[in-house]
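Removed: one protein chain of the complex. Kept in place: all other protein chains.
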Amino acid sequence: MLKGLTRAGLGEVGTDERFIQQAAAYGFDAVDIDAFSFIERHGLEEAKAILAKNNVVIGSIGLSVEWRGTEEVFQNGLQKLAQEAAAAAALGCTSCCTYILPSTDYKAAHFMALATRRLRRCAQILGAYGVRLGLEFVGPHHLRTAWANPFIWTLQETLDWIDAIGEPNVGLLFDAYHWYTNGLSVADIEALDAHKIVHVHINDAPDVPVEEAMDGERLFPGEGVIDLAGFLRGLQRIGYQGVVSQEILAPASTASSEQLLQRSKAGFDAVFAAADL
Amino acid sequence: MLKGLTRAGLGEVGTDERFIQQAAAYGFDAVDIDAFSFIERHGLEEAKAILAKNNVVIGSIGLSVEWRGTEEVFQNGLQKLAQEAAAAAALGCTSCCTYILPSTDYKAAHFMALATRRLRRCAQILGAYGVRLGLEFVGPHHLRTAWANPFIWTLQETLDWIDAIGEPNVGLLFDAYHWYTNGLSVADIEALDAHKIVHVHINDAPDVPVEEAMDGERLFPGEGVIDLAGFLRGLQRIGYQGVVSQEILAPASTASSEQLLQRSKAGFDAVFAAADL
Amino acid sequence: MLKGLTRAGLGEVGTDERFIQQAAAYGFDAVDIDAFSFIERHGLEEAKAILAKNNVVIGSIGLSVEWRGTEEVFQNGLQKLAQEAAAAAALGCTSCCTYILPSTDYKAAHFMALATRRLRRCAQILGAYGVRLGLEFVGPHHLRTAWANPFIWTLQETLDWIDAIGEPNVGLLFDAYHWYTNGLSVADIEALDAHKIVHVHINDAPDVPVEEAMDGERLFPGEGVIDLAGFLRGLQRIGYQGVVSQEILAPASTASSEQLLQRSKAGFDAVFAAADL
Partner (left out) sequence: MLKGLTRAGLGEVGTDERFIQQAAAYGFDAVDIDAFSFIERHGLEEAKAILAKNNVVIGSIGLSVEWRGTEEVFQNGLQKLAQEAAAAAALGCTSCCTYILPSTDYKAAHFMALATRRLRRCAQILGAYGVRLGLEFVGPHHLRTAWANPFIWTLQETLDWIDAIGEPNVGLLFDAYHWYTNGLSVADIEALDAHKIVHVHINDAPDVPVEEAMDGERLFPGEGVIDLAGFLRGLQRIGYQGVVSQEILAPASTASSEQLLQRSKAGFDAVFAAADL
């Protein structure tokens, strides 16, 4: 597994180039950035060179297409996806991710039909460039009622949705926080096919009842109560070899980005060691 | 358009062979029967001969696969679908239909994902034999709350679901009762692509507020308040050339099947005449 | 059916705006132009206004993606297809066409596999904007051996390929010249489902043995030996209601574009009259 970073939780880490340098400096193998704008700023060759020089890869790009709103917004957003996928592929990144809110103001069944068609289109375009689409189920309980109608939030529901979408390049973005807030076990990870996992997020949860764990109050790995050693061992056991990216959705910290990077490094060191990795 | 009959509303009309003879005798062009069991009883050649002799075609077969329950029930049911599709095709029938209950005890979004995958499988198997799958949206208001969670019941939702299923051979079973109970207009029909309509049902509604029209209290065409002349003209205008089958879901009548067939014929004559067809 | 023009055979007909005005002036309903660049030059609102003022629609755009070369060329070309499809849709055009060369220097079976995947991707992107993909089979005999290996050129092969591609929005570009050079009859048209026809080309062939009719030596409708009245009647009978665009692939003429437009008008008038349309 490759150790990765997103910007979430790192404060003002600077430009993509600086972010990549810092990731390398603190022992990380991957960053999740927007490949398209990175190439736009640097040109393809320089962008490649920056990654190569720092021995860092791009873990995943985010799906920029808004598939949760009107058809017009969706169709507009879709226009640049092929370029974004081509940019990711040109930099060796084969993962693009989006998240699923567990409730919706739309009528749930109808929205599921619309979203199935829309995400299939996204997957088809990504697939033309060898890029996979990872769907992140979102576990925190408070979000299940944040909008009028329940949508989906469990691992099984998400696997079933991936089957409904029906494209070979769709899989899971598997986040430790959502694994935890769904009450899942290491055995649930071991029952997965590693091939189904497109990307992994890691972060920790405060010591509150699981039903009260808020989506935006996450902790650095090792600082909370999630069995991250078990999480990583489970992934290891099924043969997952991709990126594990830290994503700390939390109120802004007063610490410097160097301090936060140091804390990230310490967290990864701790939980990977605990997992014997 | 071809005038067709289902058994619903005709009382004890007898064997398939007798049903076909009676349909012909009362001026109908089509019957909706189970092609597979019809061939099983008569053999393919005799089955063809019975239809040919009476100048009657099969309008549609019903989808026997139970896609609304457990995965096990679904997988079991799917095992004979290819044979049923082959039987339909062998008798020249290219339509297979199922209906969508407007509410469900399952979590709606998850059920939509499961049902999308399952109906796609059905469509794929039917498609191997040139048979189309028609989905019937169901309008009566009382069914929208008959189970715990709302599912889908409108024309637009159903068209969106057809897109989500994504197979070329999936379209609508368009039923006059559901058109009426959804409050749709002739203009809504005229906005359709005739190619999207796999099969049509016709029947009439009692003179009660539309919200109170019960699914199982339908009337013979022309005996109620639905603008069936407008319904048929709309279908004619967009170029629909398939079967329009009567389906009278109603409490059992004390009349003989001959009387009911006569009433069906009179109803069709009246509404087709009113539509200048 | 709508009478349409491509630029092929019309000489220097000028800008898109002038082409549209001329098409209208000579009694045509449609032009085949590149919607994307038309909008780029005029802006969407003015582009719409030019079409509306002249009562002209866009019949079809061409598929700009090169699917016959390397994977790299394909992936590059695919990047702008979504924008082109969005442009077409914004101007009310729902057709995008490409042609199939009847022989290839690639190993035929392998190229068919590659091309199936590539055209499916194109269809998927077009489909996100409600645009259909029309595939034109190419009949002239000399092209069947112009490259090392035979590919496909018949109507049936093309229909089978459309099934192999498997997207609901793929159909035929049906060209009178290829109908003729394949030795097809009016009955072959009447056996088609109108829904399978995305776009139609019309032009005529010189009075030479059909095996010697060259792809680039076409005549204006009515000036040659093709039974265009039968061709049009066949399309009418199956309910085709789309555009029939003239496409005269031929050596440059010394006539003015006005003379060529006049000849086009005369040709359409003659063959549509002969077809009682």
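Residue numbering begins at 1 within each chain, and the chains themselves are lettered A, B and C in the order written.
Basically, a contact is a pair of C-beta atoms (placed from the backbone, for glycine too) under 8 Å apart; a residue touches a chain by one contact, two chains touch by 3 or more.
Computed from a predicted structure; not experimentally measured.
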With the full complex in mind, choose from B:Q21, B:Q83 or B:S253 the residue touching the hidden chain.
B:Q83
Looking beyond the chains shown, say which of B:Y129, B:Y240 or B:F268 touches the absent one.
B:Y129
Using the touch definition up top, pick the residue from C:F19, C:F38, C:F74 or C:F151 that touches the left-out chain.
C:F151
Options C:F74, C:Y129, C:W161 or C:Y240, residue touching the unrepresented chain
C:W161
Thinking of the whole complex, not just what is shown, which of C:R117, C:K196 or C:R233 touches the missing chain?
C:R117
Subunit C residues that touch the omitted chain in the full complex:
104, 107-114, 116-117, 120, 149-152, 157, 160-161, 163-164, 166
Determine and list the subunit B residues touching the chain excluded from the picture.
75-76, 78-83, 86, 89, 121, 124-125, 127-129
If you put the missing chain back, which residues of subunit A would it touch?
166-168, 193, 195, 239
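Basically, only the chains that are shown with their structure count from here on.
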Shared chain contacts [subunit A and subunit B, defined touch]:
C
Which integer distance in Å separates the CA centroid of subunit A from that of subunit C?
44
Of all the residues in subunit B, which ones touch at least 2 other chains?
166
